[in-house]
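One structure is given below, encoded as structure tokens.
Just one protein chain is left out here, and the rest sit where they should.
Entry: chain A
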Amino acid sequence: MLALDNMLYFARHHQDAYIRIVLENSSREDKHECPFGRSSIELTKMLCEILKVGELPSENCHDFHPMFFTHDRSFEEFFCICIQLLNKTWKEMRATSEDFNKVMQVVREQIMRALTLKPNSLDQFKSRLQNLSYTEILKIRQSERMNQEDFQSRPILELREKIQPEIMELIKQQRLNRLCDGTCFRKISSRRRQDKFWYCRLSPNHKVLHYGDLEESPQGEVPHDSLQDKLPVADIKAVITGKDCPHMKEKGALKQNKVLELAFSVLYESDEYLNFIAPDKHEYCVWTDGLNALLGKEMTSDYTKSDMDTLLSMEMKLRLLDLENIQIPEAPPPIPKEPSNYDFVYDCN
């Protein structure tokens, strides 16, 4: 009955809007019309639910909606605003009659969100609703989905820790593969003559570093045979970076900051050094990681961290695909006691 009252009020007091809505929807031919009668009834039901109409007021509740005190027939006005909202949202969602419940869900969310801001008057409520169009709701939902991925519960953290070493192994493989492909380095001489090039690469069995001078920048892969010198990996004692490198300590060496960040050296035979200046940060990270890996040490470059992040987060997402929308317990549930008999009967497959 209340719904009919509301519809009547709407038709009488907001005639223009009423006429518009009814005409709009009755002339649509493509099954996308919003059913006025059904929506009014459902909407009235929903509003009563939201406002807890008919329930006893709670003693402890201090929530008041100021806007209901501003108008004599505030509930009916509230209804009018909401029915127009429903119509608007229906159009925005391009809904058909089968999607009725989904539209109601969206409208409910819109109303709830607008109400939590406690508007002081019905007009304010109306303007708040205008900001909560369907596209807004979609954006809000999307950001919630993104946040959903911020998994923090214990079982998930345990899984993360378990997978981490496997991913680290992948990163190590990648770094060593890159070393095997080799890189062209520049020799920076103090005499500002034409820069010379030299090339260094790891042998496929990871046991020897081949290197040698080159006349000009290479176009493709440089085969091992053309590189004159070798350094067995087993002889490498340490990897040194930055300002501790011998070629950075020399006077007259170009001490620009950029070069300092890209410099690294390999110490072998207790006092011999092979000095490198990487062409860019990426190569620097790859080489220092790779050399550390060969020495059995941890890979510590920035790229390792970001690669680990990328790979690990994707791996976690893939593993948890089947648990979409399922509540994951914070702590492991208790394990029941053993079953009293182990005579299992069903044994297919």
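Keep in mind that, in the parts below, contacts are C-beta pairs under 8 Å (C-beta built on N, C-alpha and C of every residue); 3 or more make two chains touch, one makes a residue touch a chain; residues count from 1.
Quick note on the criterion: contacts and distances are computed from a predicted model.
Undergrad: Going by UniProt, what is the name of the one chain that was not included in the view, given "Dedicator of cytokinesis protein 3-like", "Histidine-containing phosphotransfer protein", "Two-component response regulator" or "EF-hand domain-containing protein"?
TA: Going by UniProt, the chain not displayed is called "Dedicator of cytokinesis protein 3-like".
Undergrad: From the list A:Q15, A:T116 or A:N177, pick the residue that touches the absent chain.
TA: Once the missing chain is taken into account, the touching residue is A:N177.
Undergrad: Which of A:I21, A:V103 or A:M299 sits in contact with the chain that's absent?
TA: Going through A:I21, A:V103 or A:M299 one by one, A:V103 is the residue touching the chain not shown.
Undergrad: Could you tell which one of A:I156, A:L231 or A:L274 touches the chain left off the display?
TA: A:I156
Undergrad: List the residues of chain A that touch the chain left out of this view.
TA: 93-96, 98-99, 102-103, 105-106, 141-142, 145, 148, 155-156, 158-159, 162, 170, 173-174, 177-178, 181, 307, 310-311, 314-315, 317-329, 332-336, 338-349
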